[in-house]
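Complex shown without one protein chain; remaining protein chains in place.
Showing subunit A:
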Amino acid sequence: MSVTSAAAGRDEVPARLWDRLRISTKQVIWAWGFLAVPILFFTVVRFYPTAQAFYLSVTDWDLLREANFVGLENYRTMFADPLFWQVFRNTFAYLLVGTPLSIVISFAIAYYLDRVVILHGFIRALYFLPYLTTAAAMAWVWRWFYQPPPIGVINDLLIFLGLPTQPFLRSVDQGLYAIMATGIWAHLGFQIIIFLAGLRAIPTSYYEAARVDGLGELAVLGRITLPLLKPTTVFLVVFSSIGFLRIFDQVYNMTSNDPGGPLNSTKPLVLMIYQTAFSSYQMGYAAAQTVVLFTILLTISMAQLWILRSR
């Protein structure tokens, strides 16, 4: 302290200024000092590129030549392109079928797994395992599962059961769902773990009270378990929706001979963006598609948070 006052005597303004600050102000400064690092990071690697993407979407940049401002031309091209609308429908098929299915399945598994005592940890680990695997590797394994005979495991099983074989990935009707199944399976482990944590967090006294009151199994599920799991469910629905809206790895790896095919029947928006940008080098057009994806993601996330908000 004496050192500081000596320094103060020699008119060292910064030290005096710092000393004159109140503790709470100092805390705020420290907090912002630490926060500055992630803020800077987000500004440079997130917000700036986002802003840049918005700008690019109104240019005709192709990586090679200078970007020219073209107004809303890219958006006009996109909305007039039947491929865009097909990809749009595909993306929503992944979302609207994939998310509810994955939530219902993972809840059902978690609900019953919660009651399993023997080998509980082991079974849980088994379900979680796919989540640890690289999506690309998993996609290739499933790609082989779906092969026509003589190498496709699923088709061999169908033959064994005396059922007709299915084209799966070579079909315009089945391809999307075949890939979606992989996506659901991949995220099942994560969702089960979160649901389990949610289930365990519900105080047992509620269940005991319900039992005393003579409530049946279904009533307990509908009146206690599900309502109290709402925050968990909201989180998983949002998380899973974003996942399905951004599905790419599975599709790209399972259809790499004809990405998003056959006949674009499995192509999601992200794959279309990827191809527009890195096969055709139409960066401006790809940025416009990205803006659309961004808008969809934002709207859906906001809407879900609002719909499932706690009152």
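Things to note:
Here, contacts are C-beta pairs under 8 Å (C-beta built on N, C-alpha and C of every residue); 3 or more make two chains touch, one makes a residue touch a chain; residues count from 1.
The definition used in the following text is that contacts and distances are computed from a predicted model.
Missing from the rendering is one chain, named in UniProt as "Extracellular solute-binding protein" (options: "Extracellular solute-binding protein", "Helicase conserved C-terminal domain-containing protein", "MoaD/ThiS family protein" or "Hydrolase TatD"). Touching the chain that is not shown, out of A:Y131, A:Y206, A:Y281 or A:F294: A:Y281 (per the contact rule at the top). Of the options A:R22, A:R65 or A:R309, the residue whose C-beta touches the omitted chain is A:R65. The residue from A:R16, A:R170 or A:R246 that touches the chain not shown here is A:R170. Contact residues of subunit A toward the unshown chain are 62-65, 143-144, 147-151, 155, 159, 164-165, 167, 169-172, 257-258, 261-264, 278-281.
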